[in-house]
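A selection of the complex's chains, in situ.
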Amino acid sequence: MSSKIPRNPDDDYTAEIIAERQAFIEAQSNVELTHIKQFSFDPGVTRGNIENLTGAVQVPLGFAGPLLVNGQHAQGDFFVPMATTEGTLIASYNRGMRVAREAGGVKTTVANEAMQRAPVFGFENARHAQDFGRWIMSNLDTIRARAEETSSVAKLIDIEQYPASRFLYLRFNYTTGDAAGQNMTGKATNAACQWILKSYQDAAIIDFTLSGNLDTDKKASYINTLRTRGKRVIAEIILPNKLLEEQLHVRSEQMFAARQRSTQGAWLAGATNNGSHAANALAAIFIATGQDAANVAESHVGYVYSELHENQDLYYSITLPSLIVATYGGGTNLPTQKEALGALGCVGKGKVQKLAEIVAATVLCGELSLGAAVVAGHWVDAHEKFGRNR
Amino acid sequence: MSSKIPRNPDDDYTAEIIAERQAFIEAQSNVELTHIKQFSFDPGVTRGNIENLTGAVQVPLGFAGPLLVNGQHAQGDFFVPMATTEGTLIASYNRGMRVAREAGGVKTTVANEAMQRAPVFGFENARHAQDFGRWIMSNLDTIRARAEETSSVAKLIDIEQYPASRFLYLRFNYTTGDAAGQNMTGKATNAACQWILKSYQDAAIIDFTLSGNLDTDKKASYINTLRTRGKRVIAEIILPNKLLEEQLHVRSEQMFAARQRSTQGAWLAGATNNGSHAANALAAIFIATGQDAANVAESHVGYVYSELHENQDLYYSITLPSLIVATYGGGTNLPTQKEALGALGCVGKGKVQKLAEIVAATVLCGELSLGAAVVAGHWVDAHEKFGRNR
């Protein structure tokens, strides 16, 4: 019979209650938490970040770089913090960054930005849902006011409407400053919806939930691919053939041909990304910089598009339509994470687009590096050398 | 002008070179790495896990539980380690686990298992690709032998064939013991392919790459949903209405109705998962236990299926068709991660299915808890109380 994890209702972040929990877990599992107990941060700083704090996981941190970015917000060389346990990962990104830098760096563009909460309202029938949709549009200003008064940051861009059966699914799109904004938009949309629920008189609202899954939080989806979630970032580079041959031992035409095959394969597979491994960079940087690692689910979606120029230059790009990053909130203020953000010059106000661009540029370098390794037949060899064979 | 990250070609994991790198990053970024420098593990243990090791990220760790699992491999109560910076996450999972436990626990089933590498071979035309496909089938035994001799663990289940244009995409499916197996299957498939490339005489193989993107590594995909990647795990529970009302302040019929709306929403959205937030549990447990966090991309795919019984009991389940976990390899042997695995009783041989079941059961509890919170209108409130408003 198990007992409960100890908690202290007055202050659950004291050294005492943490020690009590550690002892409890050790007793329950018969395992000593020698390393988990060791952390350098003041437990109180994690208030709002975690419950039942019991220790810390130490994730090895390395840096890849210099990464040369020619962005709208990120400009110059960066050393990118990556927290990972996957051998060859940093070596591979590093290699891609070296080549990209010799090619003049990665150009990045934040093409769009939106964070959302997507409530759903149910009615007796579709006709009533339609009436409601018209009412929403004609009351947009008030709805916006109600939403925005919950936050000094969130700005409502628009409300998309998606009718299906007797429901109207709404998608409230916001800009959310330097925060990722999932909670901020939840709060704002909830306030708006409470006003709607109170004010709409034309036909009974039978059902309401604050999310009808068109957000689509922590899930890859086509709606996010199309309509953007977080930042829509495009990273581009032009790679001379000579550089590819010298540095990556592949010709641009080989890279291009392999891309065609992989795109066809991704289509057959019904994959969310036609590239190689965007998720690797995302997970590693997300953990390092205090992002929500669960957002790898949305953020890893992307499309690698390349072209072979007549002079054998290779245009190489990736579009990440739903990259979710923050420089405020979440784990961004925790000690190690903040230092990692600091190493990128992304601490302080107005840095979130910069971070988004660095991430996208890193992803592109990883596509380049692994893409070339697969073509050159070095892929398995690299894992033999740097990684473990699991 | 940036310089290069310092490396020591003889041994890149000494205290000296790590200190040099720390100083380098501090100099480059003008940020002190006070906390990143503090880690309790011997740097040498990360050999094969990371390059350019510079320190560690400390991710706050808490436990949720007791989680009562009635699995094929996991049985009894578990306290689940979750490394996260997202407030309310552990509280929410904990709440779901409490309710699940009162309902008798979560039943889990490992319905299938397979890890793959998916090479692609190109020919002059589809006719030649077809001939090649027949040859592959008639040489299956030899191909299997070549693949399996690279590993004492990997066993080739079968080779699926997917023809498109002038290519034949193959998907080699393996069991990989306690490892996740991406590298093991890469190595095995590469050996098999080298033999194929040498032995096939009937028509020229024009193109070959070891991955044609039907694996589909680090990407959500339909092929993985259908054909399994990693473990296909099903978690189920039957929840009495009374329990839901008392503990979660929702009626089973409300939960069921909200599920219907969310499933319709997910379909509209083209989402990879009709549930709420499987990725949250996955990311938190993956980081805690040394899994590859990039595999959240594949693993977060799932389908929540529920039924409302006549007696108002709620059957509630999630199917995770591509859950990738390991108890061997990757970061599973790092000190804090191994302790976390140990807390689950998942250290040692033959524990990977057990881990998969615990993960799936945890995911289900999170669906239950957040699902109920959204229905009861407590969602935003919970973030007000436990989390930050970002």
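First chain written, first letter: the chains are A and B, and each begins at residue 1.
To be clear about the criterion, a residue touches a chain if its C-beta (ideal position, glycine included) is under 8 Å from a C-beta of that chain, and two chains touch if they have at least 3 such contacts.
Everything numeric here is computed off the predicted structure, so don't read it as measured data.
Visitor: What is the total copy count for the complex if 2 chains are drawn?
Guide: Altogether, the complex is made of 4 copies.
Following the convention adopted for this analysis, only the chains that are shown with their structure count from here on.
Visitor: Taking each chain's centre as its mean C-alpha position, how far apart are subunit A and subunit B in Å?
Guide: 17
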